[in-house]
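With one protein chain held back, the other chains of the complex are shown just where they sit.
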Amino acid sequence: MSLIDHYQAVLIFLLVGVAMVVSPLVMLRLVRPNKPIAAKSIAYECGMDPVGDAQVCFDLRFYTDALIFVVFEVEAVFMFPWAKVYRAFAAEGMSGFALAEGAIFVGILALGLVYVWAKGDIDWVKSLSSPRGVVRREGVVPAVPELEPALPEPEPELEPEPAARPAAPTADERHHAAHASHH
Amino acid sequence: MTALLAAGIAVTTALAAPPAAAEPAWLMLIKVLVAFGITMTIVPLLVLAERRVSAWMQYRVGPNRVGIGGSLQPMADLVKMLFKEELRPDGVPPFLFGAAPAIAAICSLSMMAVVPFGGTLELDGRSIPLVVADADIGVLAVLALSSIGVYGITLGGWASNSKYSLLGGLRSSAQMISYELSLGIALLGVLVVSGSFESGSFRLSEIIRFQAESGAWNVLRLPLGFALFTIAVFAETNRLPFDLPEAEPELVGGYHTEYSSMRFGLFFLGEYAAMVAGSSVIVCLFLGGWHCPWLATEAVVGPGGALVQVAVFLAKVLAFLFFFIHVRWTLPRLRYDQLMKFGWTWLLPLSLLNLLWAGAHAALGWF
Partner (left out) sequence: MLSERTAFLIFSVIALIGAVNVITRRHPVHAALWLVGTFLGVAGLFLTLGAGLLGAIQVMVYAGAIMVLFLFVILLLNLDAPPDEGLSFARGASLLAAVATLALIALPLARAPELRAAATPESPVADASAGQVANVLFTRYALPFEVVSLLLLIAMVGAIHLARRPRRDETV
């Protein structure tokens, strides 16, 4: 049984899948209502009219992550054949060699992970909130000054410090405390 | 829809006219339909279970009006989705906008092609492996499909021309690639410890057979790997606590904010099909697949044994899916920075550690 026969099954599977997925999209176009009005084709922004185009620049951190991902994905790919023959090597009494080989390979790349970790490149928040690092990129994004809601704003109420509070909290602070305990 | 489906099946049958030494096309087709049947039966059940279990966990009633105990609710949802108007925002590339949900759904559905739902069936002197494609790359196909599935979501977000969608899509792709690494590396551990002694195998059927013959499931060999893989699957399928891409309070619907009607339905289908596929792969890799002590132990069986095997496999998958649902309604959602930090600084180093553990395990020749 040649290799292609196996994939033939996959191909059939894919085709049946495509048919199943595409057919309801296409066939039922006939019965679906279609009453376009201008308001329906506005992108949803909670009732506000959208400002500008949505295809704006986004954060550099996604790029950094993708970069690290590519390197480690290549590593994982190299390790697949390793995992495949590991048992065979072990059967020939070469498990120590194979293990060392794999461990060195992974170890060297783990150094890379340590590097980006220590430098804070995989730290999602540090790059924004550290005093030196700086990422309000006015220079880069002129039209839409910031579009980074992916940035989780640290919520101050989440960490109440009762010890530091004055004896009689103001109404506002009581509200905050109640809010925090509610969390 | 059925007509087109029939046409598709006819075309594929024609394409797959009997190969010389391989299985006859009708057999292949039956297996394809069984695999699809399993997925397409579990998905509505899962949708219903999700709503009923969440209601039960939150001391509510849940949908109970359509059919007995709400059993026809998924059908009602489907009919509703099929007859809804399809909306498309202004300035959207029509083809990409339509293709994105299809990519997501097809990739998730296709993963089931390499999942064995039983051992090998001996029938009329013919031995039929109960898997659609017993390809030699096996489980790598699942990884490859999930890496293609990322495009469905990224594109859906990008092509919608909506800010919520874009952010949801980006978050999702960054999250999926981060956790895909841990998924792959945790998988490596399984490949190292299981497989025959001559050589390991990427075939899920052989990994299951190894577990059945040694009598110990891989979860015993690699408890850490099991935990890591499960967490990574949760993140890959965008399930809580990792459902940041569609975090309702911040992003409305995430990448599918602008989708309606059946296009939304396809994203929905893809997500649940990915859950089914993910659970199946976990069950195969770590929980012995069709193997059950004292009940289903032989890899090669007759029709009765095959039924038992499929039943055991389905029971495990359903149990794991219940776990999926239970986790969703138990844990709170992570913050995005926590999510990324967890993926890179915990999951990835631990999965590397797990790989070393697996290597040592295999080298020392433990069970």
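Lettered A and B in written order, each chain numbered from 1.
Here, contacts are C-beta pairs under 8 Å (C-beta built on N, C-alpha and C of every residue); 3 or more make two chains touch, one makes a residue touch a chain.
On a predicted model such as this, the values are computed, not experimentally measured, just so you know.
Trainee: Out of B:Ser71, B:Ser147 or B:Gln338, point to the residue that touches the absent chain in the complete complex.
Mentor: Going through B:Ser71, B:Ser147 or B:Gln338 one by one, B:Ser147 is the residue touching the chain not shown.
Trainee: Applying the definition given at the start, please give the residues of subunit B touching the unseen chain.
Mentor: Within subunit B, the residues touching the omitted chain are 15-20, 93, 96, 135-137, 140-141, 143-144, 147-148, 150-151, 154-155, 158, 170, 173, 177, 180, 184, 199, 202.
Trainee: Under the stated touch rule, tell me which residues of subunit A contact the chain that is not displayed.
Mentor: Within subunit A, the residues that touch the unshown chain are 2-4, 7-8, 11, 55-60, 62-64, 66-71, 73-75, 77-78, 80-82, 84-85, 88-89, 98, 101, 104-106, 108-109, 111-112, 115-116, 119, 121, 127, 132-137, 139.
Quick note on the criterion: only the chains that are shown with their structure count from here on.
Trainee: Residue numbers of subunit B touching subunit A in their complex, please.
Mentor: The touching residues are 1, 3-5, 7-9, 11-12, 15-16, 19, 21-23, 28-29, 31-33, 35-36, 82-91, 98, 102, 105-106, 109-110, 112-114, 132-136, 140-141, 158, 160-167, 170-171, 173-174, 177-178, 180-181, 184-185, 188, 191-192, 195-202, 250-252, 257-258, 261-263, 265-266, 269, 335-338, 340-341, 344-345, 348-349, 352, 355-356, 359-360, 362-363, 365.
Trainee: In the complex of these two chains, what residues of subunit A are touching subunit B?
Mentor: 1-3, 5-29, 31-35, 40-46, 50, 53-56, 58, 62, 65-66, 68-69, 72-73, 76, 79-80, 82-88, 90-91, 95-96, 98-99, 102-103, 106, 110, 113, 117, 122-125, 147, 149-152
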